[in-house]
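Note that one protein chain is taken out, while the other chains of the complex remain in position.
== subunit A ==
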Amino acid sequence: MVTTITSFGRSGTFDWLYQRVTAVLLTIYTFFIVGFIFLSKDFGYESWSALFAHRWMRVFTLLALLSTVVHAWIGLWSVITDYITNLLMGAKATVLRLVIELLLAAVAVFYTAWGIEILWGL
């Protein structure tokens, strides 16, 4: 048992499941958005803002945004803990990892807050 405190859900099973659930959600959202852009007859500002006037679309988009954050965190956390290890570069790896994780967290919070602001026009 390896103890980690910066992984998304602490448990590997939890992270694994959320990585997959968010991937499915992001796939559906991507197909929906791309489909909307290419399949609507008169795509433009009117149809775009009409789409986002629906509450379900805003909630769907928020879900996709949160999924991106979760998916990115789990994925990038794996990459960081693979390539920036104490085994490879000694004690400075701990500092480097923590700095990158804090940076990623800041970016995640920023985009989430900004996304909500855009979606609900606060």
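One rule holds for everything that comes next: contacts are C-beta pairs under 8 Å (C-beta built on N, C-alpha and C of every residue); 3 or more make two chains touch, one makes a residue touch a chain; residues count from 1.
Quick note on the criterion: contacts and distances are computed from a predicted model.
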Task: Identify the UniProt protein name of the omitted chain, choosing among "PTS sugar transporter subunit IIC", "Oligopeptide transport system permease protein AppB", "Glutathionylspermidine synthase" or "Succinate dehydrogenase iron-sulfur subunit".
output: "Succinate dehydrogenase iron-sulfur subunit"
Statement: Among listed residues A:Thr27, A:Ser40 or A:Thr85, the absent chain is touched only by A:Thr85
Message: I need the residue numbers on subunit A that touch the omitted chain, in ascending order.
response: 1-4, 7, 10-17, 77-78, 81-83, 85, 87-88
